[in-house]
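Take a look at the following structure, please.
Just one protein chain is left out here, and the rest sit where they should.
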Amino acid sequence: MTSRLARHAGLLAVLALACMLPFVLSNFRLFQFTQVYIYAIAILGLNMLTGYNGQFSLGHGAFYAVGAYVSAIMMDRWHVPYGWTIPVAGVICLVVGFLFGLPALRLEGLYLALATFSLALAVPQILKYFEHWTGGSQGIVLSKPKAPLGLPLSPDQWLYFLTLAVLVILFWLGANLLRGRVGRAIVAIRDNHISAEAMGINSALYKSLVFGVSAAYTGVAGALSASVIAFVAPDSFNVFLSITLLIGSVIGGLASISGAIFGAFFIQFVPNWAQDISKAAPWAIFGVFLIVFMYVMPFGIAGAVGRIWIRMTRSRVLQAGRDPAPAHHAHTTT
Amino acid sequence: MTRTRKLLIAVLAVGLAGLIPALAAQTVVGVTATEIKIGNTNPYSGPASAYGTIGKVIGAYFKKVNDEGGINGRKINYITYDDGYSPPKTVEMVRKLVEQDQVAFVFQTLGTPTNSAIHKYVNQEKVPHLFVATGATKWNDPKNFPWTMGFQPNYQTEGRVYAAHVLKNHPDAKVGILYQNDDYGKDYLKGFEDGLGEAAKKMIVLKQSHEVTDPTIDSQIVNLKNSGATVFFNITIPKFAVQAIKKSHDIGWKPVHYLNNVSSSLATVLKPAGLEASRGLITALYMKEVTDPQWKNDKGFQDWVAFMKKYYPEGALDDQANGYGYNVAILVAHTLRQCGNDLSRENIIRQAANLKNVELPLLLPGIKVNTSPTDHAPIEQEQLARFDGERWVTFGELFDAFRKQ
Amino acid sequence: MEIFTQQVVSGLATGGIYASVALALVMIYQATDVVNFAQGEMAMFATYICWSMLNAGLPYWGAFLATLGFAFIGGVVIERVVIRPVENAPILSIVIVTLGLLVICNSVAGWIWTYVQKPFPSPFPSKPFKVSLGAGETIFGAHDIGQIGITLFVLLCIYLFFRFTPLGLAMRAAAQNPVSSRLCGIRVGWMLALGWGLAAVVGAVAGMMVAPSLTLEPNLMGGVQIYAFAAATLGGFTSPGGAVLGGFIVGVVENLVGTYVSFIGTELKFTVALAMIIVVLLVKPSGLFGSTVVKRV
Amino acid sequence: MSALLEVHGLEAFYGRTKALHGVSFSMAAGGITTILGANGAGKTTTLRAISRMVRTAGTISFEGQPLEARVTEDIVQFGIAHAPEGRGTFVHLTVEENLKVGAWGRRERGGLEADFERVFGYFPVLRERRRQMAGTLSGGEQQMLCVARALMLRPRLLLLDEPSLGLAPLVVREIFRILRTVNQAGVTILLVEQNAALALDLADHVFLLETGRVVLEGPSDVLRRDDAIRRAYLGY
Partner (left out) sequence: MAPILSVRDLTVRFGGIIALESVSFDVDEGQIVGLIGPNGAGKTTLFNCLSRLYTPDRGEVLFRGRPVLPLPPYRIAELGIGRTFQNLALFPTLTVLQNVMVGLHSRSRSDFLSNAMRLPWVGREEARIQATALELLEFLDLTALAQHPAAGLPFGTLKRVELARSLASQPSLLLLDEPASGLNHEEVFAIGALIQKVRATRALTVLLVEHHMGMVMQVSEKVVVLDFGRKIAEGTPAEVRRDPNVVRAYLGEAA
């Protein structure tokens, strides 16, 4: 029981720290952290699909874009308060993802990855095509939301707390989902879909639903980003976004909840560091980072942390109810 | 500190517009006795990385300024970040410049979507947003966005220049248009269509778009030829301009070919496309084409070459962007000199909006920078030119968008 | 009719570009089960090497061959140095490594050669052919024809190499059944490296054939590679011939859709091409010509 | 007769699981030795250990040269051919190509045609199927191809893993007849087999493995009468 307690205490400490940040950090830093949280939500969505369920997606930027545009269009055209647009974006992405997940059932591995990649490529074009709604390539300029109820917070502080709250709720929901009956089924399908079916799991339904949930997470992240950046344009959601999310997911640790946060920090800050190291070819530095990371931590940061943790504690008896899939074992089977 | 500033902003917000200058305390940020901090974002990576060199050549020019003693004894501390042409990244980087690095002003941020993303922010924060590197029209809107200022002639204006020429010389033409499917292409298109006015519907027989990620535009050229167009307005960046010129030549389509200024480089567009195939192209220029042999003995050009060799030897001498960056860096240096010792943000934008007949070494002779509090478009003159197989030959009178309004 | 044939011809020319890169992608996938996201960038880099040699005064074919040699060595070295350490890592980790390679190639090329686009010579005459087909006249670009020819020639070479040489046979064996291959004394690791080397050669040919049409710049292959993915997916990632055919199909269909389906027009033609590919995949989940052997991904 | 293959204290591991617990035996040149035992007794693992496909401890020497430090790819250079369990057919290659792959590891490159003739002599059906994809062959033909492929190496030692697996008795008998001919042509054979009667009939020497240990050893005609084998297989 102590380890579980320690875990909860640790989480609470991190959360407390996160809540204190707005009173220590500058608005700009807060904005950066807000972006990290947004990425983390998106990556958790991708992790559910790719890490836990084994369905590869190179196109999650598409759902991010859909979420952002749903939110932006609602705010811009119908003056819906931003707060309401976030769940709506999530629900719409849930449906879109589920519908995309149905045909995707027929595709495996590489072909699924490339089909989703196509989705990521097509979305910016489609956004431009429906200019009447989306503002075309000019995009939609939004207003940054202010703190409600006269809270004495700057817009950045307010958005930070809002994003943090959404993050906590979504991570809580995600963790619940992944550690329960459904989560075990999701991983079981990835590990061995034949025996999963033999255990009574309707893998077609589960895979489509996971696709939907995953898209919903990423869509919520997109909707949050629309408010935080206060601008949406097709250029914000090009194929690099999908690839960046995938990088964050793999570097953070695929089948891991905490990995989503590590990965988000990576994609937010490492390109900036790369820039500090070399102005001449920042991406070359970033590329080297990627390769070195994969050499040193082939199972991502969460995988490496997990290993170090196990080595340190040397305890084989771990607590029940933790993540069903230790990341360092993920995908070792085929 | 932040609280007082917030208070200040609150006070300012309730003040009447006319009273603002009187009430406002002068905000001096990013300036010390020995230094002035300038912020910039550029796409050093990503799809628009070809323009990254602009950020670099500006840095090289500021080094030259610093080597020569700086401006009014202050060295320029030029901070430039990569935004990868991604609007969210631009927001982040500009906020970093403004809030963390505390630059005096932001300058030459590149790209329309990227600048759109920070447009509101810099104006709310009252940070001068000078000489942005995009040809959209919205930067010249001093009423709503008093802190933002454009630089180059805007694409819509240029589109109107061509339209006027078409109406005058080929009133019965059938017009075919190829444009890049983004803000840049659509701005040109809008200017051109507006310029044609009522005649647009009748004259334009086919519009074809392409994505910047498309490998080729052959198909579009084939369709344009097939439409029977006798005038071709070509709104593409250099890579596609080369293809368009080559392909239309190859398939034997010989329209009156208007090529947008963006792709007017001899070295990177016309030569690869074939000088013969390029003969007769019409474009509108405001800068000296750095690869055009006619400027070989021009003082401004020679100065630029000498500068490039000394301060930016790795930069390409056949890249118009390096000439562009040089021009704009000189303009900002000029503006700062004009500020004298008052380097408050208010004065910087005030001076930037008070440039009178400034000449830049690589502007075409006769083209001058002029701004005013109601005119945030520094360069508004353009000159039509026709390619004679060797160089751009200017013709007709200088077109001045501002005067015409 | 004239427009139709002209669009088909220009689609074939563009399709030839996609096909040549798709071929390189398929080669690595067949040899090593890895989808190399850096394929296009490696090709671009090799093309720059060729450009530098041409600039230094080497004759075209000399530079061409030297570039192939460079590409081969480069491919082998990349496999041994960059890919091998992550050979046993999860497949997505390998994907990330190739993405790293992609950004490195792109960034370093921009750093060395700048982003200014450079004309790249074609070995073929510049004068186009005009052919009367039925109603009107159809024009074939000489370079386009030459490039399609070279792509088909490379495909033929690949076929001959794999079909008739002991080394080609060993590579096929190693890709199919590494365990049995080891038991037969085949050094599977080196076969994988060889696969990368050859794919790099195929890519370099593609780069040198593409560059005259698109002009050389570091982002030369960005768009092309995306289409090449589409082509390889359509044709089937396990079939070189299918990938080439997929390239032509994508090129032609995209042009025809853009020309004849007016409400789509040119703005959505790529989207439509992608949608088509997804539909094809749904009917045939491993592409038109792909084998149904379940591959590790 | 000097020992061709000598195995001493061989242990083998799959991950952390130990599959062999100190197997020792030696084989003379020229004979046919068979390893018998129930499923999971470690028969296949023993062959895999010789071919360096599993992590091992202990020594393996072939004609006095140690094999432990070698990698699988090198084993063929000693003249050891391994026809693996499940046949390891290259299903997308033709029969002829499969045979060519089998010849890849040998030193001398020439004489391919002669070798084809030799193995087609043993397995005439393969000659008919020469241009056919190996995947289209029947199970028996694939097994023949597997042996033929191993013979293309011109091996001195042939490791054979369950050649009777899933085959009709008539086909098995045919294959075993050929193995005898091959042996008479000078190839030493180490055979892993579940069909005990057949194996005992073919082999001159037998090892019985049980749970990773050699429990019984001797000439086959002696062991044929031993109940241990019956027990190991039929459980009574």
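Some points to look at:
Each chain carries a letter (A, B, C and D) given by its place in the written order, and its residues are counted from 1.
Keep this in mind: a residue touches a chain if its C-beta (ideal position, glycine included) is under 8 Å from a C-beta of that chain, and two chains touch if they have at least 3 such contacts.
This one's a predicted model, so the numbers in the text were calculated from it and none came from an experiment.
Shown chains touched by the missing chain in the whole complex: A, D. Checked against the full complex, the one of D:Thr33, D:Ser51 or D:Asn195 touching the unshown chain is D:Asn195.
In the complete complex, the hidden chain is touched by one of A:Ser71, A:Thr134, A:Ser203 or A:Ser225, namely A:Ser203.
When the whole complex is considered, the residue among D:Gly15, D:Gly64, D:Gly110 or D:Pro124 that touches the unshown chain is D:Gly15. Where chain D meets the chain that is not shown, the touching residues are 15-17, 38-40, 138-139, 162, 164-169, 172-173, 176-177, 194-198, 200-202, 210-212, 230-231, 233-236.
Counting the whole complex, the residues of chain A in touch with the unshown chain are 173-174, 176-177, 180-185, 187-188, 190-192, 194-203, 209, 213, 255, 316-320, 324-326, 329-330, 332-333.
Here is the rule we go by: only the chains that are shown with their structure count from here on.
Taking C-D and A-B together, the chain pair joined by more C-beta contacts is A-B. Central chain (C-alpha centroid nearest the global protein C-alpha centroid): C. Centroids of chain C and chain D (each the mean of its C-alpha atoms) stand 43 Å apart. Residue positions of chain C touching 2 or more other chains, listed in rising order: 103, 107, 110, 226, 267, 270.
The residues of chain B that reach two or more other chains are 45, 47, 181, 211, 213, listed in rising order. Pairwise chain contacts in this structure: A-B, A-C, B-C, C-D.
Against chain B, the residues of chain A that register as touching in their complex are 26-29, 31-32, 35, 121, 125, 128, 136-139, 141, 143-144, 154, 225, 229-231, 233-236, 238, 240-241, 271, 275, 279, 282-283.
Remark: chain C residues 29, 35, 82, 85-86, 88-97, 99-104, 106-108, 110-111, 226, 229-230, 233, 237, 267-268, 270-271, 274-275, 277-278, 281-282, 285-287, 294-297 touch chain A in the complex. Against chain C, the residues of chain D that register as touching in their complex are 51, 53, 71-77, 81-82, 84, 88-93, 97, 100-102, 104-106, 149, 153.
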